[in-house]
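With one protein chain withheld, the remaining protein chains of the complex are depicted in position.
For reference, chains read A, B and C in written order, and residue numbers begin at 1 within each chain.
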Amino acid sequence: LRGGTDKEVIVMLRIGLFGCGRIGKVHAAAVAAHPRAELAWVSDPVLDSAATLGDRYGARATVHAQEVLDDPTVDAVIIGSPTPTHVDLIAAAVRAKKAVMCEKPIDLDIARVDACWKEIAELSPTVMVAFMRRFDRSIRALRDGVHAGQIGQLEQLLITSRDVAAPPRSYIAVSGGIFRDMTIHDFDIARFIMGDVVEVQAMGANLIDPDIQAEGDVDSVMVTVRSADGALCQIVNSRRCVVGYDQRIEAFGSAGVLNVGNHVPSTVSRGGPGFSTSSDGYVEAWQERFANAYHAELDHFVTSVLAGSAVSPTFDDGRAALLIADAATQSLISGGQPIRVVQDA
Amino acid sequence: LRGGTDKEVIVMLRIGLFGCGRIGKVHAAAVAAHPRAELAWVSDPVLDSAATLGDRYGARATVHAQEVLDDPTVDAVIIGSPTPTHVDLIAAAVRAKKAVMCEKPIDLDIARVDACWKEIAELSPTVMVAFMRRFDRSIRALRDGVHAGQIGQLEQLLITSRDVAAPPRSYIAVSGGIFRDMTIHDFDIARFIMGDVVEVQAMGANLIDPDIQAEGDVDSVMVTVRSADGALCQIVNSRRCVVGYDQRIEAFGSAGVLNVGNHVPSTVSRGGPGFSTSSDGYVEAWQERFANAYHAELDHFVTSVLAGSAVSPTFDDGRAALLIADAATQSLISGGQPIRVVQDA
Amino acid sequence: LRGGTDKEVIVMLRIGLFGCGRIGKVHAAAVAAHPRAELAWVSDPVLDSAATLGDRYGARATVHAQEVLDDPTVDAVIIGSPTPTHVDLIAAAVRAKKAVMCEKPIDLDIARVDACWKEIAELSPTVMVAFMRRFDRSIRALRDGVHAGQIGQLEQLLITSRDVAAPPRSYIAVSGGIFRDMTIHDFDIARFIMGDVVEVQAMGANLIDPDIQAEGDVDSVMVTVRSADGALCQIVNSRRCVVGYDQRIEAFGSAGVLNVGNHVPSTVSRGGPGFSTSSDGYVEAWQERFANAYHAELDHFVTSVLAGSAVSPTFDDGRAALLIADAATQSLISGGQPIRVVQDA
Partner (left out) sequence: LRGGTDKEVIVMLRIGLFGCGRIGKVHAAAVAAHPRAELAWVSDPVLDSAATLGDRYGARATVHAQEVLDDPTVDAVIIGSPTPTHVDLIAAAVRAKKAVMCEKPIDLDIARVDACWKEIAELSPTVMVAFMRRFDRSIRALRDGVHAGQIGQLEQLLITSRDVAAPPRSYIAVSGGIFRDMTIHDFDIARFIMGDVVEVQAMGANLIDPDIQAEGDVDSVMVTVRSADGALCQIVNSRRCVVGYDQRIEAFGSAGVLNVGNHVPSTVSRGGPGFSTSSDGYVEAWQERFANAYHAELDHFVTSVLAGSAVSPTFDDGRAALLIADAATQSLISGGQPIRVVQDA
């Protein structure tokens, strides 16, 4: 690592960002707000996108990813480019001795994920997968409560995740299916709370958007998962929720229950003839719901890299979530067969 | 007491009811449902009212109150007749050796209340004033929590009481004013939780019903009260609340806070575009909100009388609440002067 | 029907009750409180049980069920005896021209259920299955809201049912398994809200009570169900919930969401250092949670029988729920295979 001439004086982590789209902008803003991080480069195949974002935060802009990796003053990179580019960028960045934070999923193809790891494993890479929900204050508090024994033995985990509106057909076409694209967050959260998963059953339906069906995907799913410790978990997903962005978790155990509820934009409630409370809908976007998480995630990455300590969630966490998504996909395709999940490579 | 030939075998309390109107019916139903009480007589100047209610519960009906008092098998009476009749019925019932439960207020005129007490004091009367809210499960739990020290030292008490709709002008005309008619419940609850009251300030307004103003009364009031222990209390009343029957209490102390919330008819909530929860309004009537209280109140009366133990709230509690109502009235009339409350007769 | 000499004057339904155990007492109390029903007979193989309950409500008591059926003044019977006795009592009662309300399940064996129906079908029987949850005010409001289109098209239904504590091993031994004993209520509610079911997946675990495992049953289950209309449903059951009796429903649709929450014993909440609200746990027993439902259920039965109109849920509703329970059992036994449900006899 560098950022100065001497380890003692390194106080800022210089970061290069790949991808200047929707998620790239979220990361750029988080870097700009972090007291110990600096946005050195932004890179995007579309020069205008890179230039605009670079101007906003005083970073250099390029269409050539390699230019970022060649800059010896860059300590770390954030990969927010399209999924198919992830594994190559990870490998190149690791070879260039950069610490890496990569958006989920690592790849849609487990074979490519494994090949990537094989390529970088010996380089002692620092690769973090950006499952930002793990850094949400409420989710983390629930998980810490479970691990601290607040509910005794965990028996049942219920995860509800519903997006506000379905993405366009073009997005669905390259998404890898709902399990690898959307439920993968919930699979990761399930592992975060209950540990490894050994069995998956899935049921899906097309209830919302004919375009999704036309792409061979489903828009509403219910998945049941069994953990290695024997606990059960249900995950409910929908591509549309008119009330807002719906993200809730219930952890139920032998001694109690912990819940994470939705965020609302204000604390205003109303009453009138026939109703006693009525607040705003839930917040409308994952950017708002998980705003705190993106900052906490980046802080973990920056702090860990500067300190030379381990990052988490790891490359292997990203792989494990994809394995569960693959199993769920297989269950769905097979008409609901229960599928064993084997996590060893 | 009787109800049988020997005290050991008295298991049922035979009760006579005065007044077969709205509140009389509530009491009659509670008596009928109580395993150790029996409705022996109902009395009302309107024979039809008495006969109908008597038929429904298998009780004898009469227009002559004295007939009830003359029945030696009657152990106790419940006075639910119009306020001006209370003190005479109390005195007559006490002279006839009956235990008495009397609706609030004892009378609108403190002089008549004191005269009544003077008349019966030497007869060791059993007279309970029917402040049923003291028996509500939630209010009692709050009060028990305060007394058990759950919130440390009580510092501030906030009572909100709002009726669904203003009563007719004819009712207002004989009500004695909002403080003696409506706020008197809150004054009693204030005493129930924080003890005796030493100072009152009141502000009122006519915002709802011109008929109330025409009767020289107000329909919206805010009262501030200081307890003998130094705690402060605010009471908010309104004669109209379109959301439903609004009854809430907050007890705030050095170590925490206790709240009693409203009752709702169901646990259903809804969400849709722009709103995340919307339940029914509060329950629509005091009969439903305090249904549990009427049963618990009667149970206390029946159990205490059968056991020969003291009843509560006492005649003196009824008098004390009236004294506070008088002080609040005086404060209002004087344009908001603070009024000292002296509770010794 | 009778209860008088002429149909016009029938105002009271005379009811015979089979079974004087826990559920029998609940039904007896409901009958006693109903203005148009009268408890004529109680019957139980244990004379003491019958005699005690009969005394309490002024009903005749017998150990001979046939004595009840032979009484021509009895209009209807309620069957609350052990499950293996249900089908014979249904058939005998129908032959005796009595209207029948029978506890769930009709029987644990679908073949016996079908044989029973075959026996009585031609007698135009009035047989109602006592799925009391359909009569709960909140559940009914949710269902009516769904059917009225408040949430647009129903897409996902989530049902959580958790008992306070596991029953004794002796109960488990004859229960028919968790799906036929406990989840059957949820299967019925699923049908009540979303209509017929076509597919079931189940996952179960032994997390709570070794006695349940010793009986070959599971204590924690997650079931996914698909309706004929294409909606998905998840059901979560646990035999133990330390917070109280946990009964919640979420109906999620294209235009909104409806929820039924838990009941709590009071509306008191608390705050103190480190916490902002803390109410009592949920109510502790199904008798309290569904107290309103037992009265509403009986009212529907009494009113319908007196009016000669159809009762619901029907015998066939009882059969349909058992079919789903059988399918869930089969899915569990097969290690999680998806099972088709075919509802035609």
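Assume a residue touches a chain if its C-beta (ideal position, glycine included) is under 8 Å from a C-beta of that chain, and two chains touch if they have at least 3 such contacts.
Computed from a predicted model, the values in this text were never measured in an experiment.
Among C:85, C:206 or C:279, only C:279 touches the chain left out of the display.
The chain that is not drawn here is touched, among residues A:73, A:259, A:309 or A:334, by A:259.
Listed residues B:18, B:252 or B:315: the one in touch with the omitted chain is B:252. Annotation for chain B: contacts to the undisplayed chain at residues 153, 155-156, 158, 160, 162, 199, 201, 203-205, 207-208, 220-222, 224, 226, 230-234, 236, 238, 240-243, 252, 254-257, 335-338. On the side of chain C, touch with the chain left out of the figure occurs at residues 242-244, 262, 264, 271-282. Touching residues on chain A toward the chain that is not drawn are 33, 137-138, 141-142, 145, 150-151, 255-263, 265-273.
In the analysis below, only the chains that are shown with their structure count from here on.
Distance from chain B peaks, on a Cα-centroid basis, for A. Counting partners per residue, chain B has 262, 271-273 as the residues that reach two or more other chains.
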